[in-house]
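Only a single protein chain was left out; the remaining protein chains are all shown in position.
For reference, chains read A, B and C in written order, and residue numbers begin at 1 within each chain.
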Amino acid sequence: MIEASWIAGLGVILFSIGLLGAFTRKNAIVVLMCIEVMLNAANLNFVAGASQYSDVDGWVFTAIAIAIAAAEVAIGLAILLSLYSTQETISLEEANLLRN
Amino acid sequence: MGDSENEWGLLGPLVPFLLVAPSLKFLAGWESVEAAFLIVLVPLLTFPAILVVGQIYNGNETWKQRYKEGGIFGLGALSLSLSIAIWIIYDYVVGSAHFEAHSVVDPFSWLTFDVIEQSGTQWEISTGFADIGVGVWIDSITLMLLFVATFLCFLICWFSLGYMNTDKINEDSNHRFYGEFVLFAIGMFGMVLADNFLWLFIFWEIMGLCSYLLIGFYYWKDSAAYAAKKAFLTTRVGDVFLMVGLLMLYDIYGSLDFAVLFDDPSTGIGGAVVESGELNWALLMLFIGAVGKSAQFPLHVWLPDAMEGPTPVSALIHAATMVNAGLYLVVRMVPFVDVHVNGVAGLEEFALTVAWIGGITAFMAAAIAFVQNDIKKVLAYSTMSQLAYIFTGLGAGLLFLNIDEHHAGYFVIGASMFHLFNHAMAKGMLFMASGSVIHEVHHAHDHVRELSEKYSTNESDDHGDFDPQDMRNMGGLAARMPVTATAMMLGSMSIIGIPLIGGFWSKEGIIAETWAACLHEEPLMLVPAVLVLATAGMTGFYMTRMWLMTFAGPPKSEVVGHVHETTPWIKEPLVILSVITALGGFGLALLGASEYLGDPHHAELSYHGLLDTLEHAFLPEDSHLRLVGWTTMLLAMVIGPVIASRIHGGRLIDGVEASPLVSWLVDLSSRFGSQDVSELADSQLAEALQRRLYFDDLYEIALAKTAIPFAAFSAWFDANVIDGVIKQIESNSATGSVQIRRITTGSARDYILMAAVGMISIFALLWGVNN
Amino acid sequence: MSSMFSDLGLHEAILLLPEITMLSGIVALILIPNLGDATMRIPLTRIRVPVLIGGTRFDFTNNPRLPNQVTNAVLFLAFFYAALLLNPTNLSEYSLEGGSGIGNLLVVDEFSRVFTLLFTFALLLASMATATRMPAIHDATIPQESDSSEVADSKVMVLIDNRRQVDFHILLLTTGLGMSLMAMANNLFMLFVCLELASLSSYVLVAFHKEADVGGEAGMKYFIVGSVVSAVGIYGMSLLYLWNGNLDMADLAASWSAMEDIDSLAGIGVGLMIVAFGFKVGAAPFHLAVPDAYSGSSSPIAGVLATASKAMGFVALIRLLLIITMPSSGQAVWMLAIALIAVVTMTWGNLAALTSDNPKRILAYSSVAHAGYMLAAMAAIGSGLADASTTSMILTAVVFHLLVLVLFKLGAFLVLSMLEAEGRGHRMEDLHGLAKRDPSIAVSMFVFMLSLAGVPPLSGFLSKLLMINGIVSVSAGTGSASATSVLSWAQGVDPVFWLAVAIVLNSALSLFYYLRIGLVMFFEEPESDSPLKSSPSPEWPLSLRSVIMICATLTLLFGIGPMSESLLDLVSSAVDSLLSS
Partner (left out) sequence: MIDDPLSVITLVPLFMGLALIVLPRILPKSSAESLMRVSRNISMGIALAIAAITTLLFLGEWGSIDWTDITQGGYVLQNETANLIPSIGVTWKVGADALSFPMIWLTAILIPISMLVEWDAKRGHLFFPLLLIMEGALLGVFVALDLFVFYVFWELTLIPMFLLILLWGGEDRRYAAMKFFIYTFTASVFMLIGILVMYFHTEAIVGLGSLSGHHFDLVAMTAQENLIPSEGLRHFVWILLLIGFATKMPSVPVHTWLPDAHVQAPTAGSMLLAGVMLKMGAYGFLRISVTVFPESTLEFVPLLIVLGMVSLVYGAWVCMGQTNLKRMVAYSSVSHMGLIFLGIATMQPLGIAGALFMMFAHGIISPLLFAVAGAFKHHYHTLEIGSMRGIAHHSPWLAAHMMLGWMASLGLPLLAGFVAEITIMIAFWMTYGWLVLLPALTLIITAVYYLNSMQRTIFESNNSEKGILPESLHGKEPSDLSWHENAGMLTLAALTVLFGIMPFIFWDMMSDWSSGFVVDTMIEAMQAQGWSP
């Protein structure tokens, strides 16, 4: 069995990729994907914890977190659609009518 | 312009006022001193009444004709004060009331308070400080000044009915005049009667206010407004020091009551022994106040300008009463100095200071008076000079007392006070007389102008270039104004010190004792002694010059021909005062006024004998003094007047007769030949004297170069530095705000980045705390 | 976990009445607009049984304002039940004393119920304010075939608009449900799930402001930043799980205090969660999306974000910081971080608001600043200098502040919402001359501003005073007792004291823009002279105007006097129930 710390390590890498991506990419969809990556990093940790502590809670958390991620994507896409319909862009840079 | 006889009926309202004193005495059975408070109280109630009623009925004919715009009420209140004052004086001088050194009536606790002090390490409520009360104080000086004040107030108010109310320019503002006039009377009466230094100061300031108000009576004249301000501020400088003096005095003695202070000036009420060093400073501070009020060097600059006020004001305030306040204050310092009875030794420097200031002012003022052409200005400088005489005398007296030469001391202080009396009467009258001259000349000029307007359409000839106060527009008035000329002659004689008349009796004493102090006690008195001696001669010159320029010689303008001495209400006071001026000095000298006024334990006036008195005056035992006395007489009576006659004397124009009372003088003046002094008049010295020795200029420049720029700088500093800090905070915040809002770029990427930065900072902090 | 629902019964149901109400409200909102006269023939018979779903709608279900009315009623009921539950004299068997666990995920206690009150009240106000905000036409019809394309399009648009009503209000209710449950969460993961429920709903609510072309952008920013941050938070939580193997708060707290040195997993986990919750409360530097979101969304929603959502964030922070990671003695690890964040937050918020020209952004920045004040109070607790009673007092102050904030912050947003109804409210000029157009609204706004600034005797003053007082109480005794000079004392005093000074200086700074709003309302000429529309909705008797008035009056009444006293009592017992658990 793979040690929990290895899984958590992978989580750290995933999280870092996600976070870096989140503030380097302009495209909102890509950022959304990065968020998913970060959530998955968390899920890995939950899974690792569940296996380490043989606790069923971790699995449940993971399941629910996946559900949350799904909801988030759904909502996110809806919002991006709405943004696109008014400003015809989904770039994080270009949508900046609101500032200062 | 009606005859004065026709207006006597207007005096009806005075009757109830005059009945007050007798009815109090006979019906209510009051003692005179019990009524003393009425002297102040009645005017106190009258003055707002005059102002308010006058403001309401302004312009009303009855108010103008019947009540003389309030003048009648003022006169009524003053007549009441006068009657009570006379009652009191009568009671103390010949009647039932007596005082051993003094009487205190009705002290009333005005301010009560506590003071703590440190005894050892303990702080506790001190018993060495008394409350401040108010009451009536009566001694010989009070009686004399009370008479001077009430009597002159009354007479000059009377005079004003004629002088003020017949001048168009005053129409509808006379109620202001009378209101302020009465307010002034309150101040003067109160100051004379007050039984402690604080209330003395309070009334002193009230007088200052009235002086300000009345000098600025013609407030619309720039010069009057300026002069008023100058007078107030200059005296204010003195007053502030006077106040500091009071603080020190209170600290030393724990009380400001005359009764406490004079009983034993060597210890405070807490029992502490008084040090001369401290007291010296306190008295010096008080003296600076006196210098300001009595227009002595170096705070003298306001008095000549104060002549911008109406002439009755000059007569009353700036010659006869208020300016005496400084002298009164100094004479109240006598007990501190009088080592014969409990005084504090070691105050000679203070006495010398007083004498020096007196001597310098006397000489300087007389010198400036040489070149003045404005009749009132001459009188103003004369006032300064004469007051300075009194200061010199007081200084000498204080010196004597402080080295326990109390006989000489009491005598010279008495003489000084006596001179105060003589001078007040004479100067009050002189000013009224000059007022009479000015008034009639002014009317005559109006008349002339009306005539000329009839024949020409040229309206450029306005009052602007005609000054009714300028003696160069007069001359030969002796023929046109007999009463005035006589009065002025007598007044001048009294001021000069012509033997037997008025001021002679007191002035002689002052000069002689000043020399005595110099010769026998203190060489440093030489300077004031020489100066006052010289001034005696100078007085003779400038007073004669004034009279001659006004009344003798040919008329210097066509206006003179139209002058008539017809204005009602003006002549009566002149006549009364002429008599008092001429004879009062002699009479009082016979009664030993100098001793009475100088020695607090000399409780009554008594007849001294004619020959004794004369001998004492003309042939004192001390040969030095005899020399001084005769020199004085020579200078004052002969040298000064003769020189004046040579320059300004001359007969009237032919065919015009002066009244016999003065014609001899006119004739005499023409007998000494004439002398052209135009070269002298153009000299640097004359210029300097014209410019009043540049003192005014100096003060002006000093203020303009220091205070005003500094004030402007302060205002700038406040607006730009102190408030500038606030403004800087405002603008910096605004800038900071704009900057910090820039961070919100509008790009979600940056927001995430910032969040990440924040996250890392939190880690750093957590990590830092953990280690 | 297995026993989660085992002990659910009537007792628990009653304790959860507010949530159940909201849940049924959501169900009702889904169902009611679909009610119609559809019938179903019972198979094999001719009897047609009405099934009520589908078909032609009834008149009342056809009413596009109906969802709003339902929501109002539901939220009011929820509020009412929560209040009822807080009043133990009437229902002593349902007393919240000591808290009642619902499973081991939720605890119903006074603390959570006070927050339920807060959330439902804020949402109720927002809902009432929205009654007439979104276009809805009563007699919408389905386009006929005979219609021209334009007519058909417009008819469709009307239908869509009517439909949006339902969506909007469902989202409001889900937000409320999420928040309310979240306040009860006893398990960190539960807390996070509820938080996400509320947050996701609120992202949509922000984007719902389609009338303005920035609505979508605001929603996008709020959503993107919010999601990133909550991903960070979930990751942090997962680290905590890795560390402890359990996310039960009591257990976490026990492990935390048993820890000798800070475990790096736990430390990083907590740090990451602070980031997530910090975003919710609008703390710098995570607040950058806040002003954008507020100014892009409709005013009532912005108001909800500034009050309820912020309160939610604070509940989470309180749980995390004060329950889980507060050491029994000594300074908490996070104290310095929170203190610094607090100072930066309040200064940033106030400074930025100073020159802003958009009233909504000003309010947003002011909301940021207020978060700073409250964080400063929390930092004071974390300093470890506070004894139990002081801790309780400071926390009371924070909760009290969150409560009264609903009155005046949301009230201020409601005023802006009135302006928005006529297409304004985004520029300072829109407020110009409000006093001329509508004096009572302007005066209310002025009261709100003064209360935000903390001017006595308004409630904002009392709450701010209590917070400063808490900080002072914690720190004033720390300086050297033998110090004889100010300087030597100042060197000895705990730095927490300077937080009070920071709050005070910031209050002064903030006065400028609060008063500025007051000024332009009273002293500038209005751009149009027409009076504000008071209540265009005949269906709803409580107009927006009266809601604003009520807020203003309560702002005054909760300042000083018996009402503030009773509220304080309530809050303080709630806080005690939290701290004692």
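Methods note: contacts are C-beta pairs under 8 Å (C-beta built on N, C-alpha and C of every residue); 3 or more make two chains touch, one makes a residue touch a chain.
Nothing here was measured: the structure is a model prediction, and the numbers come from that model.
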### Task
Using the contact definition given at the top, list the shown chains touched by the missing chain.
B, C
### Task
Identify the residue among C:Ala254, C:Val472 or C:Ile550 that touches the chain left out of the display.
C:Val472
#### Entry: Residue in contact with the excluded chain [from B:Leu11, B:Ala225 or B:Ala681]
B:Ala225
### Task
From the listed residues C:Met393, C:Ala412, C:Leu452 or C:Leu554, report the one that touches the chain absent from this view.
C:Met393
### Message
Out of B:Phe73, B:Phe181 or B:Phe201, which residue would touch the omitted chain in the full complex?
### Response
B:Phe201
### Message
From the list B:Trp137, B:Phe189 or B:Tyr250, pick the residue that touches the absent chain.
### Response
B:Tyr250
### Message
Tell me which stretches of chain B touch the chain missing from the display.
### Response
51, 55, 109-116, 118, 121-125, 169, 198, 201-203, 205-206, 209, 212-213, 216, 218-222, 224-226, 228-229, 232-233, 236-237, 240-241, 243-244, 246-248, 250-251, 707-708, 710-718, 722-723, 726
### Task
Can you list, in ascending order, the chain C residues touching the missing chain?
389, 392-393, 396, 439-440, 450, 455-457, 461-462, 465-466, 468-469, 472-473, 476-477, 479-490, 492-493, 500-501, 504-505, 507-508, 511-512, 515-516, 519, 522-523, 560-562, 564-565, 568-569, 572
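As a convention for this text, only the chains that are shown with their structure count from here on.
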### Query
Think of each chain as a node with edges to the chains it touches; is that a line, ring, star, complete or other?
complete
### Message
Centroid of chain A to centroid of chain C, CA atoms only: how many Å?
### Response
25
### Message
I'd like the Å distance between the centres of chain A and chain B, where a centre is the mean of that chain's Cα atoms.
### Response
98
### Task
Would you kindly tell me how far, in whole Å, the mean C-alpha position of chain C lies from that of chain B?
81
### Task
For chain C, jot down the residues that touch at least 2 other chains.
220-221, 224, 228, 232, 291-292, 356
### Message
At least two partner chains per residue is the criterion; list those residues in chain A.
### Response
19, 22-23, 28, 31, 92, 95-100
### Query
Residues of chain B touching chain C in their complex?
733-734, 736-738, 740-741, 743-744, 746, 748, 750-752, 754-755, 757-759, 761-763, 765-770
#### Entry: chain B to chain A touching residues, read off their complex
741-742, 744-750, 752-753, 756
### Message
If we count contacts the way the header does, which residues on chain C are in touch with chain B in the complex?
### Response
220-221, 224-225, 228-229, 232, 261-262, 267-268, 270-272, 274-275, 278-279, 284-286, 288-289, 291-292, 331, 333-337, 340-341, 348, 351-356, 509, 512
